[in-house]
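All protein chains but one are shown at their positions in the complex.
Think of it as A, B and C in the order they're written, each chain with its own count starting at 1.
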Amino acid sequence: MSEIAVLPVRVQLFARYAELLGASQVTVRISAGGTVADVVDGVRALPGGASLPERMLVAHGVDQVRYDHRVQADDEFALLPPMSGG
Amino acid sequence: MSEIAVLPVRVQLFARYAELLGASQVTVRISAGGTVADVVDGVRALPGGASLPERMLVAHGVDQVRYDHRVQADDEFALLPPMSGG
Amino acid sequence: MAHLTSYPIQLDALIHAVLSPSRGGVATFLGMVRDQHAGRSVVELGYEAYGPMAEAECARIVAEAETRWPVRVAVQHRVGTLVIGDTAVAIAAAGAHRDEAFEACRYVIEELKRRVPIWKRERYSDGSEAWVDPTAPGGTVPAMTRAPE
Partner (left out) sequence: MAHLTSYPIQLDALIHAVLSPSRGGVATFLGMVRDQHAGRSVVELGYEAYGPMAEAECARIVAEAETRWPVRVAVQHRVGTLVIGDTAVAIAAAGAHRDEAFEACRYVIEELKRRVPIWKRERYSDGSEAWVDPTAPGGTVPAMTRAPE
């Protein structure tokens, strides 16, 4: 049985992004060794994902994270629309 | 009976000024045609008045007034220590 | 005190959380739901948050303010459905003097609006809805209208 070098990555969606994807959480599969940019591409490839903006804020846990962050097993991400609290 | 060209002028005192004079209101007599400066001099001539500062804020009714304001009959004044509200 | 709440915000509770006998200046800010936005008549708002991150980010902002100025700060943001006049956000900052209280209070609301993952959806008098988005032209992006409940 060969090892499959693919990570399932859970991504939370909020507000308008959740509305566009019709889901508040999705799971995308990226190659082991991939980065946040690959996660974002994975979400954008889902139905409705093409309407997401080119650049989005991404959180890793409770912290913002850069697109070049290398994804580890069990990492959880969130795509954040522009904040509009207050 | 000759006319006496003297105006009695009522002056309110507050806070430390009232404490120095031992009164919250005094009446001084100034010559008709006199100014606020004469009123202040009159107060300063009263017992305890020598301890008042050289220059003081003076109110005419509910407005600050200048020392060269000419006093009219029935004018009422107040000597205001430096404000310390808030 | 949690920074996010589904219940009406009590400003008094925030003020009491920051008071002490040595603090003589308390500055507060209340953000209330307005009846209009960008020229449209608003009837209702919904606030949605990424809860764990919003809590963490509020805590970071409070810690920054308390490091930068000699103050104690409290902040709460409401989530869920709000109507006109409801308090969406409240901040209280107390210091020995008013300068630091005002500056810290102002800092917290500016950083909160910029950094805390909370999103506002407006419903207008014509029945349409939009997401508020400070980066969008006009400040909003049309939302899919929810089916009537």
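Points worth noting:
By our rule, contacts are C-beta pairs under 8 Å (C-beta built on N, C-alpha and C of every residue); 3 or more make two chains touch, one makes a residue touch a chain.
Just so you know, these numbers come straight off a predicted model, no measurement behind them.
Contacts of the undisplayed chain with visible chains (whole complex): B, C.
Of B:E19, B:D41 or B:D75, it is B:E19 that touches the chain left out of the display.
Counting over the whole complex, subunit C has residues 11-12, 15, 19, 21-36, 84-85, 96, 98, 101-102, 105-106, 109 touching the chain that is not drawn. Against the chain not displayed here, subunit B makes contact via residues 12, 14-16, 19, 59, 61-63, 78, 80-86.
As a convention for this text, only the chains that are shown with their structure count from here on.
Mean C-alpha positions place subunit A and subunit B at a centre distance of 77 Å. If you average the CA atoms of subunit B and of subunit C, the two centres end up 52 Å from each other.
Counting partner chains per residue, subunit C has no residue touching two or more of them. Annotation for subunit B: no residues touch two or more other chains.
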